[in-house]
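Here the complex is missing one protein chain, while the rest keep their positions.
We just call them A and B in the order they show up, numbering each chain from 1.
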Amino acid sequence: MAQNPRARSEAKSQTQIALEQFRRHRVAMIGAGILVVMYTLTAFAGFIAPYGINEYRTRPAAAFRPPTQIHWTDPDTGRLTRPFVYDVTAERDPVTFQRVYVEDTSVRYPIKFFVKRPEASYRILGLFESDRHLFGVDDPARIFLWGTNNLGKDVFSRVLYGGQVSLTIGLLAVWVSLALGLLFGGLAGFYGGWVDELVMRIVEVLSAIPGLFLLVVLASLLQDPRNPLAQAFGLEMNSAQTFLMIVVVLGLVGWGGLARTIRSLVLSIREMDYAQAAKALGASERRVLAKHLLPATASYVIVDLTLAIPGFILTETGLSFIGLGPSEVDTASWGLLLRDATARGISIQFVPWLLIPGIPIFLAVLSWNLVGDGLRDAFDPRKRR
Amino acid sequence: MKRLAVPLAVTLMFSFTLAQTFTWPNAWSANTPEEAVTGGTLRSYSLSDPRTFNPFVSAEQNDVVDAANLTTLITQGPDSDAFLPYMAESFTVSDDGLVVTLNVREGMRWSDGEDITAADFFFTYTAETDEAVGSNGYDSWFINGQPIVGELVDEYTLRFTFPEPDRTALPVMAISPAPDHILGEIYREGGAEALKAAWGTDSDVSETVWATPFVPVSFTPGQRIVFERNPYFAEWNEDEAGNGLPYLDRYTVTIVESVDAALNLYLAGELDSFAPPTVDALGVINQAIVNGELDATLLPNQSPVASSQFITFNWNKASDPFKESLFRDARFRQAMSHLVDREAIIDLVYGGSAAPMWSNVYQVYDYWVDPDVPKFPYDPERAVELLEELGFTELYDNGVRANADGDAISFTLATNAGNTQREEIAIIFADAARAVGVEVDVQAVDFNLLVDQLLSTGDDRPFDAILIGLQGGNRVYPFGPNVIPCDTNLHMYNQSGACLDDLEQTAEDLYFEGRATLDTEAARDIGYDIQRALAELQAQIYTVSPLAHYSWLSSVRGEHPEGMINAAVGARQLPLTYKVD
Partner (left out) sequence: MFAYVVRRFLNLVPTFIGATILAFLVAQLVPGDFLQQRALEPNVRPETIERLRQQFGLDLPWTVQYIRWFGSLLQGDLGLSFSSNQPVTNLIAAPIRNSMVLVIMSIVLLYVMAVPLGVYTAVRQYSLADQSISALAYFGLAIPNFFFAQILILGLFTLRTFTRETFGYNELLLPVAQMTSSNALDWPWYRQAWDVFVHALMPTFVIATSGIAGFTRVLRAQMIEYLSSDFIRTARAKGLGERSVTYKHALRPAVIPFVAGIGGLLPVLIGGAGLVEVVVSWPGITPTLLEAISRQDIYVVLGLVVVTTFLLMIGNLLSDLLLSVVDPRIRYD
């Protein structure tokens, strides 16, 4: 059946109207802007980060270094100069038993740009490999913009790399949820009757079980290298798989609500005239479902999904908090970095820079929420201005 | 039984004043009886609720039942490993070491005023040896599978007969009584099931009966256990000045979810004592003390803790003959030990507050630790030499080391997920190994799964190497009965059921020889030999042992004197503790 060209231009203009509305929503646009910046930065994490994701030194150790002080003026003349840093030596504070670092002002290490560091080579977007970094300093000095953790890993670099995990976890988990939600919600709404009854029962059963319980048990289960999923696909568990497993766990736990939304939308829309008309015209049920009902629910679903992403990001931090997120071993996620902070309890006061990973989490969750709200308003004809 | 003559002499000295009173030596406290003040509350904390008040059901840390386990027939003081008679007025061991006769102190009373007699101890024995009761103490009543037989001689005399001479027999005699007139009655009337159902956390804790210095009077789940002074305890326990013990009126245990929460409460002045687990916690407390926010004493780095952490390799890998022969080669494991950078681990993971560990004996049991045990410290060059000796001379472009057949050294090292410190130890080891061409893939696995892998048996077990820890054991013979013999379940590296290496066999033989050696010094010498055999074997590569720290508010007194505070005996004796305003 050929598409009616007018109908298509209608649909297009609907999307255009929504986009226009969204552009007018200033707060949502700010959110979208922040997200674009964050996703871009993390995509180029390897280049921007001066150090590798798990790079640290044992001799001399660089544990718990505060953010490196960058000097802009020449200490002798007091005039502006090329920015440089000093190397530091460690001492122990007699009161807090913590390491304190004292600058060794004998040698200046100017900040260099586009430096080569073969120890920290990387791939951008999985495509081209390089070992050039945006900035860096010569050995043995180090430049830690946001300090280091207890092993001496650079927090700045790890936040960038961690973003790759945390920002994509939400996006991917949402697809898992979407697939399940569309399948079950669509089926339930469209067929109604016992199918509906069964699907809604399953959703109800899922929502009745404490989410935390499901998360914890599934996460610990999937960590097993011999878990059924890993065996089915012949996977060797490594960081990437652990990451995928967490995505699957989040998606599995989160699809119920989405299915419910889709079901009720389908239910109300299938009674509408055009679905009935299509049916009357002899379109098969599957066709009606795919061509008419699902697109009609798209706007609601997009909003729901957008608002689900920040939820997944937060859930990952929660999982990490109880020690079931991605592991320290060879990956980093914001949740894991935040755990570096929360695990220290009150003694975080000695190393406050470890709280920095909280900021990107906050910004990402906030921005996704703002974008989601903006989209909702944009799709809502009553909120047009 | 030469060694036991000494504690007997000590007993006579202790009990010369009044035959039936136990006098708490002044040497166990930093303060004198004259300084002591009576009254007041000591506020302590615990990380878990008691699961039961029933001593026969309890299987884990339990602040009510564990308190009862401190009032026993015989006991060890904080200053010596020798056993002193405590609730027993005296005890004798037959010359062949097989028969122990204990004379229960007369005049002791339960917290409900009933007399404590030999029947109460005998009831503990009866219930613990009943399979149907399923008590945690069940296994201790067997020596190499042979039962220890108890006998109630008369109202104040007990006799136990051992199947063979054994060093670990005496700790079994540290029996704490259970009220025969209550729990014994229940057991005789309703059997094991009735006994197990008694004294659950749903019963009123104030109606339970104890022999302890403090008896529980209330328990609010998740919040607090409150103990009050047991007036009958003072009848048979006194300080050297003749004052009845304990000094304190009340003792409370606040339940917290985490050590962090306990630290917060301590800093807020809500707790009287705290054991800082990390250097960070030490720093926070010290800062609060220096700033004048907290009036407290802080004792850092008192001793290593009573636990071990090690990497163990799997010798049973029939499906991968290359790895199996590699893991079974002592030179390979020694090379791996040379790659454990214990200094870096101590510095980075423990903030400087840990000690390297070389032997299977917890370092806090210093009497037993062989100072000359062979060590394989961090030395990448030596590790490379050893690997080259094994034929791993090729270095591929990707930095992996292999032998002439092209077999590369690559294995996974699993540890329990969520244990940050272990994960970091594994990472530091893996990175040092990678630098010399040994590919180590670190995996963080759920604890239950890890144990599942570790305890699997047979010729083909599912792991390469695991980093894990063990705790438990005693000061009398600190070698685990389930660990060293080749066919036991915690003999982690080899679960084929038989010894595979000569040194493994040597260690097993020495283990049994040492157990049967009653003379402590001779047993220690055998213990040294065990440690040497195991160190040569390096089947378990020991890493580091964190150090224990202590802190308490300045108003709390009566702690052990200097040098007597360590992870094995703790910081204080509760009856001798008192509080000043």
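To be clear about the criterion, a residue touches a chain if its C-beta (ideal position, glycine included) is under 8 Å from a C-beta of that chain, and two chains touch if they have at least 3 such contacts.
Worth saying up front: this structure is predicted, and the values here are computed from it rather than measured.
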item	value
Among B:Leu102, B:Ile255 or B:Ile311, the residue in touch with the chain that has been omitted	B:Ile255
Hidden partner chain, touching residue among B:Gln223, B:Ser319, B:Thr393 or B:Ser554	B:Gln223
Per the touch definition above, residue among A:Val159, A:Leu218 or A:Ile309 touching the missing chain	A:Leu218
Touching the absent chain when the full complex is considered, from A:Gln16, A:Thr89 or A:Ser207	A:Ser207
Option from B:Leu265, B:Leu390, B:Ala408 or B:Ala516 whose C-beta touches the chain left out	B:Leu265
Hidden partner interface residues of chain A, rising order	27, 201-202, 204-214, 216-218, 220-221, 224, 310, 314, 317-318, 321-322, 338, 341-342, 345-346, 348-349, 355, 358, 361-363, 365-366, 369-370, 373, 382
Touch residues of chain B, complete complex, unshown partner	41, 43, 48, 51-52, 54, 57, 59-60, 131, 134, 136, 138-140, 142, 196-197, 200-202, 218, 220-224, 226, 252, 254-258, 260-262, 264-265, 267-268, 270-271, 291-293, 446-449, 451-452, 454-455, 470, 472-473, 480-483, 489-490
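We take it that only the chains that are shown with their structure count from here on.
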item	value
For the chain B and chain A complex, residues of the former touching the latter	258-260, 263-264, 267, 278-284, 286-287, 290, 300, 341, 344, 347-349, 351-352, 417-420, 423-424, 426-428, 432, 441-446, 448-449, 462
Chain B contact footprint on chain A (complex, rising order)	54, 56, 58-59, 61, 63, 92-93, 95-98, 150-152, 220-221, 223-226, 237-238, 322-324, 327-330, 339, 343-347, 349-350
